[in-house]
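My structure is below; once you've seen it, I'll send some questions.
Just one protein chain is left out here, and the rest sit where they should.
And now, chain A:
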Amino acid sequence: MRWDEFIVTGDPLILGAQISIALSSIIAIVALTYFKKWKVLWTDWITSVDHKKIGIMYIACALLMLFRGGVDAMMMRLQLTAPGMTFLNSQHYNEIFTTHGTIMIIFMAMPFLIGLMNVVVPLQIGARDVAFPFLNNLSFWTFFFGMALFNISFIIGGSPAAGWTSYFPLASNDFSPGVGQNFYALGLQLSGIGTLATGINFIVTIFKMRTKGMTLMKMPMFTWTVLITSMIIVLAFPVLTVALAMMTFDRLFGSAFFTLQGQGLDMLWANLFWIWGHPEVYIVILPAFGIFSEIISTFARKKLFGYNAMVASVVIISFLSFLVWVHHFFTMGNSAAVNSFFSITTMAISIPTGVKIFNWLFTLHKGKIRITVPMLWSLGFIPNFVIGGVTGVMLAMAAADYQYHNTYFLVSHFHYVLIAGTVFACFAGLVYWYPKMFGHRLNEKIGKWVFWIFMIGFNICFFPQYFLGLDGMPRRIYTYLESDNWFSLNAISTVGAFMMAIGFALFVYNIYYSWRYEKRDTTGDPWDGRTLEWATSSAIPPFYNFAKVPEVSERDALWDMKEKGIDPNADTNYQKIHMPSNTWLGPVMSLMMFIASFALVFSWFPLAIIGGIGIFICMIIRSFDYNDGYYVSVEEITEIENKAREA
């Protein structure tokens, strides 16, 4: 291997990125050393098995990836503003939309939601931790290193450029030479391990660790959606694992599952990809539904309307999500019968989704609505998501989809669903649970500005794209001709994109501003909440969550206690608590996987084998690890609880 195939050179934009990455790494290392924070970083965060801290680390990574994916988006929008722009060339544009799509879905949306569920779910069900705390730490670190592996591709080796769908034969060595696609295959594989483990972890946690009295039908809605999402993960991710492994074999070892040579089946890849890929979009939308349900009911000060129907529709949606994947290739020459079947199943998903929309609307009915920032995001979600939903029904009509397929109509549709659904939910959930994590709220006034700028920018950006699609503009083109007449709508769209960027920047500023100036929350329950997570003190509640595990008798458990005048923290007759120990094995084992994967990307097999041995050694150490945690003494609990109450 020669150096010029290792470090990416020759592009001023990438050079700029390389320099800024180097500089910020140096600054970070110096700062950590100067403030003597290495030890804190290691003991309090990297090796932590506390689900709340793991959740916060997930969210921090997701925000970083939202930034990276957002910069990609701005570059693409800039390039498309006017016909014949030369800001990016074809190859560069292709790499950018590929990394944008992959990062946004795999490394932004999903980890953001997994972060929120890590923080919230054990608290909501009155548990001390997740079922497998070590596995939770390991999941985070495999995700982290998968993300790192995928992200370094643009400075080392070169980014993948075959789209986030990586269709074959385009993604084979014949048409995508270089290591870009290897980064895709191995980066996703590595982080996929973590996701699958998280799915298993949360299924067990929710089934086995609910507090006394919390039957399945008394679970908060968010917990329900997390349970169903975890089941989708467990069913869908193995398909991705296998598909990516086959892709890796095709690229590294010359097998021919999908390639042109050797009778490979390109359509097999498309099918496997979407058998995972369609459920994947529900993995990132169902928890969002859960978040909105919590927030709308809290700020309307009412029970969720039609709880049973809400649960049922989530279950039905998750079932249907496995029956519709062919709608991603109606144009692949399927028979009319096949296309008709998948048209109808796809449209059918709109029925339970519609039920949810109306249930949310009627949760507001006869409520006492407080328009806080999380509520604004949730209310904004409804109309915007409905626009995305109805255009989804239009796309589902196969005969019409022959015209929308691969156009900006589709691009607009999925951004309406993903941004108004998932991203709004991430913002809503983060603002809502922020005091629980950090002990103070985010400033409401700045928060409202963020919402309006982002929401309006979002519509300015994506609404015109429906018309671009109907005007024949295909997706993934890096430029167009003046005679295409797509200039004005594209220019408007770019303006909207930059409004969103301003909104995001303001959001980040708000985090800083609120850390400096917002009042600290001492109640643990700043929004007058309804579910158990608000029964503990704020700012990453004690690592054992509840000094005394609460008992539940009604659905909105905390609200019910408040109405009955019960203080969940009144009982100070503590008992010692058993907790798991920190682990260095999680991060180290993941690091070994990273080394092995990185070596595989470049086909450095000796190094890959060394990494593999490292993983194996870690596993052996783990299996001889008889440390099964420790006890927190009553004195310690009393001290922690007293401090939390008096603050």
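Throughout what follows, a residue touches a chain if its C-beta (ideal position, glycine included) is under 8 Å from a C-beta of that chain, and two chains touch if they have at least 3 such contacts; residues count from 1.
Everything that follows uses one rule, which is that contacts and distances are computed from a predicted model.
Colleague: From the names "Xanthine dehydrogenase YagS FAD-binding subunit", "Sodium:solute symporter family protein", "Quinol oxidase subunit 2" or "Ferrous iron transport B domain protein", which one matches the UniProt record for the unseen chain?
Modeller: Answer from the record: the omitted chain is "Quinol oxidase subunit 2".
Colleague: Kindly state which of the options A:T407, A:N490 or A:N582 is in contact with the chain not pictured.
Modeller: If we include the chain that is not displayed, A:T407 is the one touching it.
Colleague: Looking at A:I46, A:M76, A:V130 or A:A161, which makes contact with the chain not pictured?
Modeller: With A:I46, A:M76, A:V130 or A:A161 as choices, the missing chain is touched by A:A161.
Colleague: Determine which one of A:S293, A:S343 or A:Q465 touches the chain that has been left out.
Modeller: A:S343
Colleague: I'm checking contacts with the chain that's been left out. Which of A:V234, A:L252 or A:V393 qualifies?
Modeller: Candidates A:V234, A:L252 or A:V393; residue touching the omitted chain: A:V393.
Colleague: From the list A:W141, A:Y478, A:W534 or A:F594, pick the residue that touches the absent chain.
Modeller: For the chain that is not drawn, the touching residue is A:Y478.
Colleague: Based on the whole complex, identify which of A:K36, A:K366, A:R516 or A:K564 touches the chain you can't see.
Modeller: Counting the whole complex, the residue in contact with the absent chain is A:K366.
Colleague: List the residues of chain A that touch the chain left out of this view.
Modeller: Against the missing chain, chain A presents residues 2, 4-5, 8-10, 90-91, 94, 157-158, 161-163, 167-170, 173-179, 260-261, 263, 266-267, 300-303, 305-309, 329, 331-333, 336, 339-340, 343-344, 347-348, 350-351, 354-355, 357-359, 361-362, 364-371, 379, 382-383, 386-387, 390-391, 393-394, 397-403, 405-407, 467, 469-472, 474-480.
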